[in-house]
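Only one protein chain is missing from this complex, and each of the others stays in its spot.
Order of writing sets the labels: A, B and C. Residues in every chain begin at 1.
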Amino acid sequence: MFYLKQISESVLKEVIKKRPSVSHKGDYGRILIIGGNENMGGAAIMSASAAVYSGAGLVTCASAPENRSALHARLPEAMFLDYHDFSQIITVIKSADVIVVGPGLGLSQHTNKLFALIFTHIRQQTTLIIDGSAITALAQEPKLLKTIPNCPIIYTPHQAEWQRLSGIEIAAQTPQVNQSIQQKLGATVILKKHHTEIYHADNSSSKIMIGGPYMATGGMGDTLTGIIAAFIGQFKASSAADVLDAAVYLHSLIPTKLSHEKYVVLPSDIISSLPQVMHNYLV
Amino acid sequence: MFYLKQISESVLKEVIKKRPSVSHKGDYGRILIIGGNENMGGAAIMSASAAVYSGAGLVTCASAPENRSALHARLPEAMFLDYHDFSQIITVIKSADVIVVGPGLGLSQHTNKLFALIFTHIRQQTTLIIDGSAITALAQEPKLLKTIPNCPIIYTPHQAEWQRLSGIEIAAQTPQVNQSIQQKLGATVILKKHHTEIYHADNSSSKIMIGGPYMATGGMGDTLTGIIAAFIGQFKASSAADVLDAAVYLHSLIPTKLSHEKYVVLPSDIISSLPQVMHNYLV
Amino acid sequence: MFYLKQISESVLKEVIKKRPSVSHKGDYGRILIIGGNENMGGAAIMSASAAVYSGAGLVTCASAPENRSALHARLPEAMFLDYHDFSQIITVIKSADVIVVGPGLGLSQHTNKLFALIFTHIRQQTTLIIDGSAITALAQEPKLLKTIPNCPIIYTPHQAEWQRLSGIEIAAQTPQVNQSIQQKLGATVILKKHHTEIYHADNSSSKIMIGGPYMATGGMGDTLTGIIAAFIGQFKASSAADVLDAAVYLHSLIPTKLSHEKYVVLPSDIISSLPQVMHNYLV
Partner (left out) sequence: MFYLKQISESVLKEVIKKRPSVSHKGDYGRILIIGGNENMGGAAIMSASAAVYSGAGLVTCASAPENRSALHARLPEAMFLDYHDFSQIITVIKSADVIVVGPGLGLSQHTNKLFALIFTHIRQQTTLIIDGSAITALAQEPKLLKTIPNCPIIYTPHQAEWQRLSGIEIAAQTPQVNQSIQQKLGATVILKKHHTEIYHADNSSSKIMIGGPYMATGGMGDTLTGIIAAFIGQFKASSAADVLDAAVYLHSLIPTKLSHEKYVVLPSDIISSLPQVMHNYLV
């Protein structure tokens, strides 16, 4: 039978390391979040906030210009780019260590243009996280899929998005089938569901046994992308699989704990708890 | 003599249920808040915030474009729609489980157009909550009243608004008279006053014996609409009357408790307390 | 010798009353804050926030349109008016219980136009609080001074502003001289300084012996105007002199207490403490 490793809390101790004394923000990841159209700016803000609060060195958010004020009002630590300013976006794509595309981006011609920009200019060593509507956009444009670059790719679909990308009906999304498609894609797949499953690029797979329905609220997935991006940007001593396992575990661990005193746990609660909770796992 | 059931705290235990482990945000209500003209954006923000903090799955706020930045700066968890963008609003109306119209909307031609949009496109199973100036707008436009759709309707007037809608002078607003008009309207009426009264669609009626003058501040009613919307979106196992009783009770219970340490209790205080207080009623 | 009564903490117990159970926001004052040009929006926001947090029933802030987003992001409880929209401002002037003019308004032709608007439309029973640059504007336009309306007027100058309005050099601002000018003005004067002095309309005078240099930061005076406005709007059972004494005392009492743990006390700190501290004086 197909076996998904159950991620345990110990992965947090293995991955979250005491930082070397002599280091600087460039060592902890240059993250570019591309998301937030004129209606869904909050998604990009939550992704960028999660990245900053989980320790990313430098975070830039490329979004609709309408979202600039709210981003800076909540998160002055991040930089902003108008997502129509292709020349500046190209510059940041070229120097980013991790790029997240999708939170609150929506489906539009502009989304496809941003994909083309990323696919053309991303470096081979940069990790690309593809989330939310960006997954649907890719699934709908086979031409785009063909131009996917050679860098590490992580998809973070929920089950309906995974169906669109993989062609597998939700009922048929068994680990074995999921992994076979993931291997064809040559990417990592984080399948968000009750007990989220991760199909790693190294062909291992894992799942979390924590999290719960107090997390069933808008913005949860956006928050996950920011944590993943920050973890990849920082924790280079661990394997890619361990880093992802830790990020996904942490994202559900915080609301699991907070749910002992809150009926629902909002993304904003998770974000503000990140620095304290991460500290607990320093050995 | 006419008897209004006194709502007791126990209704919170009956209505607020532990969520099933396997569930997702779509199970907890798609809420659309239509409110906030260019002067009263705060009202829509408070309504949307109350909905998110009391556990709604997905909240969209259709408002004047001037209110986008403040909404996202306070509440990145919600989505935004420019309330002039009828085509997008229609899409969201068609998929909403609960629609709130009124908080900070004001009286204008645009308000009437939004009503026409809602009345045309709302689904039969969607609950429509009509609040504040939207009640006055309806009362002033008998033509609109005639096109009211067949879905469950909840009015949340204060006494002067109830007078406009019902034609009953405040002094004459006895339970018996209130209920007779409510039955003609074929809707639920939540009459906001000292000891708020609820005239349910099933012809039962109830009132709260808590709350107080520390709540006499702008935004209280807007906050109530958000809690009601989230409760209807989530708690489908209880009767409509119990769900409303619980929402109205909770909205006054929180400031009643906070008033032991605060001279006035602001809507923002109530909103941020919702997840903790709701947790207390989980059995 | 001229005697200024030292205000004591007991005035807070006398003025801050338990609210009657059956009452509504209209009973606690309709406050209009006119302030905040395109550079000094924060001043109007602090004034409006102080009014809301000290219990005002309904607060509207008329300001440069650039300040709308920040106001709602900090204080959704307040309504906004574009201060170029004279027709709407007139409506609100006519129904206001207290009007504050000045915080962050600056000196300009527009300031003078707003004065003309207020002077023409304010009701006799409405209290007008004139603060900051609005005092200087009046002092510079004797024509304006001549059209001052018959309603209760409160000036809240610091010493340099008082010199401009009264013609008295700071060194010569003795209580006796101050009072003689105050009586000519037929207004209340709150002279902000180390141990702020109040020259009441009833010819009594008082001063506070608390407060300190931890309050020497931008926005302190703006915050005071909001507290005064809210107190006048709410506490109608006490004499005008007691109400002002209480407002001025409270505004310095909070930072005096907070200074035991903070090197400087910001207006935002004072504002957020208001509901708790006011509660302490309920008998």
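The definition used in the following text is that a residue touches a chain if its C-beta (ideal position, glycine included) is under 8 Å from a C-beta of that chain, and two chains touch if they have at least 3 such contacts.
What you see is a predicted model; the values in this text were computed from it and never measured.
Contact with the omitted chain, checked across C:T147, C:T174, C:N203 or C:T217, is made by C:T217. Taking the complete complex into account, A:L282 is the one of A:L145, A:M209 or A:L282 that touches the chain left out. Only one of the listed residues, A:L32, A:A50, A:L75 or A:I153, touches the absent chain: A:L75.
Take chain A: the residues that touch the chain left off the picture are 16, 19-25, 27-28, 52-59, 68-73, 75-82, 88, 274-276, 278-279, 282.
Not every partner is drawn; the one left out touches chain C at residues 38-43, 45-46, 49, 66-67, 69-70, 73-74, 104, 158, 194, 212-214, 216-220, 259, 261-269.
One rule holds for everything that comes next: only the chains that are shown with their structure count from here on.
Measuring from the average of all protein CA coordinates, the nearest chain centre is that of B. With rounding to the nearest 5, the Cα superposition of chain A on chain B corresponds to a rotation angle of 90 degrees.
Between chain A and chain B the centroid-to-centroid distance comes to 35 Å (mean Cα coordinates, whole Å). The distance from the centre of chain A to the centre of chain C, each centre being the mean of the chain's C-alpha atoms, comes to 49 Å.
The multi-chain contact residues of chain C, meaning those touching 2 or more other chains, are 69-70, 73.
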